[in-house]
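Comments concern the structure below.
Only one protein chain is missing; all other protein chains are in place.
Chain nomenclature is as follows: A, B and C, assigned in order of appearance, with residue numbering initiated at 1 for each chain independently.
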Amino acid sequence: MTDVVRIDNLNVTFATDGGAVKAVDGVSLRVAPGEVLAIVGESGSGKTVTAKTILGLLPETAIARGAVILSSKDGSNSNDVLAVSKQKLRQLRGTDVSMVFQEPSTALNPVFTVGWQIAEGIRSHGEFTRKQARAKAIEILGRVGIPDPESRVDYYPHQFSGGQKQRVVIAMALVLDPGLIVADEPTTALDVTVQAEILDLLRRCRDEFGTAIVLITHNMGVVADLADRVVVMYEGKIVEEALAQELFSNPQHDYTKRLLGSVPHVGHGTTRASARLAAREPDWVDQAPVVVADHLEIQYPGRLGKPGFTAVDGVSFVIRSGEVLGLVGESGSGKTTIGRAMGGLTRVTGGSLTVHGHEMNGFKERAFKKVRSDIGFVFQDPASSFNPLLTIAECVAEPLVVHGRAANPRAARKRVNELLEAVQLPRTFGDRYPHELSGGQRQRASLARALALEPSLLIADEPTSALDVSVQAKVLELFAEIQAEFGFAALFISHDLAVVDILADRIAVLYKGKLVEEGTGAEVLGAPKDPYTQRLLASLPVPDPAAQALRRGELLLLRAAG
Amino acid sequence: MTTVAVKPSVPVGGRVSKKKTSPGGGIGRYLLIRFLLIFPTIFILVSMVFWLMRTTGDPITAALGGKLPPEQLAERIQAAGYDRPIIVQYFEYLGQVFTGNFGTTISTNRPVSEVLLTYGSATAELVFYALIVAFVIGIPLGMVAAYWRDKAPDAFLRVFAILCYATPVFFAGLLLKLVFAVWLNVLPVAGRSTTGSELQLQLLPNPTGIYTIDALRTGDPAVLGDVLAHAVLPGVALGLLTAGVFLRLVRTNVIGTLGTDYVDAARSRGVNEFRLVSKHAYRPALIPIITVIGLQIALLLGGAVLTETTFEWQGLGFMLIEFIKARDFVAVQGIVALLAVIVALSNFIVDIIAALIDPRVRY
Amino acid sequence: MTSAFTNGKRALAATAGLAAAALFLAGCSAGGSTTSTSGSTITVGTTDKITVLDPAGSYDAGSFAVQTQVFPFLMNSPYGTSDVEPDIATKAEFTSPTEYTVTLKPDLKWANGNALTSSDVKFSFDRQLAINDASGPAVLLYNFDSVATPDDTTVVFTLKAANDQVFPQILSSPAGAIVDEETFSADALTPDDDIVKAKAFAGQYELTTYNFNSLLAYKAYEGYQGLLGPAKTENINVKYFTDASNMKLDIQEGNIDVAWRSLSATDVDDLRGNDKVKVVDGPGGEIRYITFNFNTQPFGATTAEADPAKALAVRTAVADVVDREELADQVYKGSYSTLYSYVPDGLTGANESLKGLYGDGEGGPDVDKAKAALDAAGVTTPVVLNLQYNTDHYGPGSSDEYALIKNQLESSDLFTVNLQSTEYVQYSKDRVLDLYPIFQLGWFPDYSDADNYLNPFFGQDSFLKIHYENQEVIDLITEQAVTGDAAARTALIEEIQDKVAADLPTIPLLQGSQIAITGTSVTGTEDTLDASFKFRYGALSKG
Partner (left out) sequence: MTTLTTEATNVPKAPLWTRLPVVHQLRQSIGLQRGMLVVGLIITGVFILTAIFAPLLAPYGYSQLRGDNGLFGAQQAPSGEHLLGTTVGGYDVLSRVIWGSQTAITVMVVAVLLSIFAGVALGLVSGYFGGWLDRVLVVICDAVYAFPALLLAIVMGIVISGGRSDLFGGILAAAISITVVFIPQYFRVIRAETVRIKAEAYVESARVLGASNGRIMFRHVLRNATRTLPLIFTLNASEALLTLAGLGFIGFGIEPSSAAEWGYDLNKSLSDVSSGIWWTSLFPGLAIVLVVLGITLVGESLNDLADPRLRSRRAPGKTAVAPITPAEIRDPAGRIDPSGIYGSLSTPRVRSDGLESTS
């Protein structure tokens, strides 16, 4: 049988201010019918550009050379996407190849019903009456697992949940039964429990529709879960291509090895945590804790008299000195809110939260200011956590100046240099502006700023979620080192169990504002008691195809039970 | 970089609530709040104009300053009560406005409500024609410009749009008048109708003041033709100003939506480029466009002042300037209040339309 | 939703189609224009504005232009002169020094059929005083004490001052309009529309359509038996313009028959060369002059270097230097003419008192003479003059006029002029507060008599408020007002002008002329462009 797509020596160049930039460099690959090919790589590796080339969706500033031969599902005809006319290309899209986008909420037009949008795709390709198109839309919605498709077909996108939206997007891709679906990070925007469901659906696409899938992802767990074959890209080139089993068990290229090595595994942190616990002083438990939350409740005020939204609902925990508490939960679980409340950024509306003995319920900025010098905060988004108009050195010196430890940023420079070195940044970086640093570098600098006053409590809100996996590994490692060196207590917030596991002494799991489980890594990850924790854990794909296949079975059982 | 951006799966803290509450709140409640906001708007404008007007002089001096000796002038000012503390007059005035009594104009001794009705209908008619011109020209051309983005037609249309609003309405009106009324002699110079037609219109029982409607009621095609002919140049002059704004607005927003994922998604389903512009990009773009169009009402009314002056179109804006010059602040207050109501109402209506178009508000 | 949208598009298309149809219809109707002007209809265009139709509530040219057509007056001036004669009366005379008796014509009727009797007359004057509206002309009745009606046709006015020669003029002024007592309210202004609805008219015309400041339609009133005779044209339509250039285009295109007040000087100039229209000129009562504040002008009484002689020298020098010819030609293109006295040309008693005294003696400027005057008084030059004018009250020419005056004064090297303009409301307040040392003023007469150009200015309680008071002049002004003998009165008026010209409290500059533009077939315009400054539509005819 012919390949559904064959890419030969593809080169894609973008014209930029700084001259031409080569995004894809001599890539050749092929996808067999019914095969799932994963393209893996980090930011800027060219994987998305490669995928978009298959649909001819490159922007006008891009120049593509080479050949992308696309064949129809039945193999009756094939075309070079880079050479065909616009008209022909339009016909190919949707019938021979279609696409699933990363962010389902932006991939659906908010002002048209999903049925209309599906039908539009159908009617763009041939003679269908409105009725026929609608019937087809209902059918496909049913097949991707949307309950009650007859009425849901007239819903607008915002009436669906995130996971359902992605199902709709997949339905649109499937409706004309193309031979190939290009899925660009289809689960990245979704919570891990939803991710598992979407991966199941994609698997069904392959199995039931016989559709080949090009899966673009940076998540090795997803690759292990779904892919038959894997292509690893690095700086626009393919560095390794192998069957999934082979790649995970026996990576050849250095980069692949590094990549796989960077992936955090659940359970790896447990030993470290117990070692740390063993090293603590005997009366450690009896010392005054740094943070105590007692039936903490945080409610956002409703607008214009509407009832408020309770983000945190009766949460209790303690953080002792030198201890790292990992806070895990999905979107909207309230984990970030707790972190912000500890930093005095969000008002506590009920219960009690004491930080360094200071009660945050009924918080007064003036009284809290002294305590602030003892709290460091690392934010989630490295892109926005620095004032773009100040140099890194000025930013890092800010806490020193605010708290009177230095008269001005210049006077603080010596200390800033020490801090930069502590986070393993060259001191010359102090003179750069934030946008001149990469995400990982900025997150290091952010850490340096948080540590400037040597706080005894650090709050880290998803500090690595915006980073590539290899960068994440390095930052996490640095965090661990520094925590060991400075000995501060920390609240480490993340949606990723594996990441929390690396650093945390204890792990707390939040679900819809409530604390469902708390304990050491061994307790929570090793033998979760709460069904939500169990499902969360089971949904997390592991970067090992064989192991993942087993876990998939477990998850099915869990779901059936729950 | 969109490709990998390991998406923060969590919206950052405080924003959670905003996102969650908006669709569920119910369109009725939302519209009620918008409606209630009309009142402070009117109150603020009316108060502001009252104070501004009253610090600039009293109407008696304006009318008789040159004619009367100062003593008599002072006597009359006193008799009319304009020498009392302004604050007293202010509350008195507010009380009147509150009861819907706009009083009688000082300079022409006519009930303000009647003035508003007469001149308001003229302005409404002018604005109506201008909006038609603006919509007919601005919106399709905006889509054309977005479709040919950064190509020659786009550049041409953008310069056209800028010229539309770079040309002061009175200058544009002057050129239009010269060409169509004087050189080509196909359209009337100014006014709302010829005297003959107007006399016929005056004979109607209960004239609406909107000449087009009145002309239809006479059933005389000559009158209708005459009235419509008079509306062409003012409508075009004011309409072009707004058309430029609309053109740009449509272009910007359609281009903005053309860059969204869902347009790319539709493209990936093989939807053709024309449909991408006319359906996928246009409809979502319409929501901000409509909101801004609401704000354009103010621009339109401002332009109407100049248009009315240029084309003898006796409307509110024109009268407002007359009354300002005469310091007839009773009349000015009334007109301002009406304009404020119009502006606030049109924004309110626009909100309703935008809400109706946006399914996320509707459901 | 989708269908709603297509509907919207359809509506849009429909309106576009409608617009196209409008253009087409417009093309048709424009081709065959002038549908309105049949033989017995004349369309007049004007830029005047009516304020209030009720004579008790308005005291302005625009409203009076209407009132003079539709309301009867006891006294009026026949076509061609400013001197008044009984109008709807058979005779009017002083029956005692303080009693002025008017006898009405018999069987007068209002257009609505009500009888017009002495009772209406008494009612009219009593209500003027009772209402005493802020914008009304009641102030003109300063000498009016009471009115009695011995019978239906006799009216006896009792006056405060004896032998008032001006009173007959007052009876023809806005304050003298007679109204229907059965229509008008005795103590409040009557709304325009009520007046029109009640047909409370008895002048040459009655109003049939009243579209405020937009279109008025008049029909000749058959029952008018007054001085002016029946109207020559049955129907008059008056179209109100807001922009003179539109009116100019309409008269040029033949859309209106008469353009009366006020085209710009440029337009008039242009139309003079157009053979499709006639330009008719008449004498005008409007004057423009420069006023000196005797306290604050250079060397004025309250200045640091107060010196009456030097102050007079400054005024003299200014009078010597200004070139009225240049102003009239360049700024007004002949629509204003030069004025060399306080009483404008065309009124009984007017002389050119300043012509011989200042400038080259023939009306032109004389810089050397001015220099000599200043030198003689020991004034060092250049003298700084703070000259004020106003942009919105005395016509659009003011700014050009004063820019040119500034230019003339400065070109002589004798003066440095700081020119400033102020909007009228502020201006009229500031000038009486001695804020303006030298400033522009203009005057439009309340009634056409030399008295109206002298008494308010230089009599007791002058409205000028410039601290100028010459007892001799005041006495003369009082005297002329009660002098019954015409020749003696004229001599007194001339003497007053000469005396004031020597003191030079104001420098008269220009006198407006009345200019009407008409289609070539319109006749009779020149009959009504007289020194009464009343434009009567009844004089016009077409054909």
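FYI, a residue touches a chain if its C-beta (ideal position, glycine included) is under 8 Å from a C-beta of that chain, and two chains touch if they have at least 3 such contacts.
Note that the structure is a prediction, hence the values are computed from the model and not measured.
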item	value
Visible contact partners (per top-of-document touch definition) of the missing chain	A, B, C
Touching residue (missing chain; options B:L32, B:M48 or B:L184)	B:M48
Contact residue for the chain not shown (choose from A:D74, A:E421 or A:E436)	A:E436
Hidden-chain contact residue, picked from the options A:P33, A:G121, A:G326 or A:G343	A:G343
Residue touching the undisplayed chain, where the options are C:K49, C:K199, C:K248 or C:K278	C:K248
Interface with the undisplayed chain - residues on chain A	14-18, 21, 42-44, 59-62, 103, 105-106, 110-111, 189, 235, 340, 343-345, 368-369, 372-373, 375, 377, 379-381, 383-390, 395, 398-399, 402-403, 435-439, 441, 446, 449, 468
Residues from chain C at the interface with the omitted partner, ascending	243-245, 248-249, 252, 264-267, 269-270, 326, 330-331, 333, 391-392, 396, 399-400, 402-404, 406-407, 411, 419-427
Absent-chain interface as seen on chain B, which is shown	1-3, 5, 7-8, 11-12, 14-15, 18-19, 22-23, 30, 33-34, 37, 40-41, 44-45, 48-49, 52-53, 55-57, 150-152, 154-155, 158-159, 161-163, 165-168, 170-171, 174, 178, 182, 241, 244-245, 248-249, 252-253, 255-257, 259-261, 284-285, 287-288, 291-292, 295-299, 301-306, 309, 317, 320-321, 324, 332, 336, 339-340, 343-344, 347, 351, 354-355, 358, 360-361
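To be clear about the criterion, only the chains that are shown with their structure count from here on.
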item	value
Interchain centroid distance [CA atoms averaged], chain A/chain B, Å	48
Distance between the centres, which are taken as Cα means, of chain C and chain A, whole angstrom	84
Interchain centroid distance [CA atoms averaged], chain B/chain C, Å	38
Numbers and ranges of chain B residues touching at least 2 other chains	357
Interfacial residue positions of chain C with respect to chain B in the complex	1, 12, 15-16, 18-19, 21-30, 33, 35-36, 43, 49-52, 54, 57, 59, 134-135, 139, 189, 191-192, 209, 211-215, 217, 237, 239, 241-243, 246, 249-250, 253, 255-256, 392-393, 423-429, 432, 441-442, 461, 463, 465
List of chain B residues in touch with chain C within their complex	56-57, 60-70, 72, 76, 79-80, 106-111, 118, 129, 132-133, 135-136, 177, 181-182, 185-191, 194-196, 198-199, 202-203, 221-222, 224-226, 228-229, 231-232, 235, 309-312, 314, 318, 322, 325, 327, 357
Residues of chain A touching chain B in the complex	42-44, 47-49, 55, 57, 86, 90-95, 98-99, 101-103, 106-113, 117, 120-121, 124-125, 156, 158-159, 169, 172-173, 184-185, 188-191, 216, 218, 300-304, 306, 308-309, 311, 330-333, 335-337, 340, 345-346, 380-381, 462, 465-468, 495
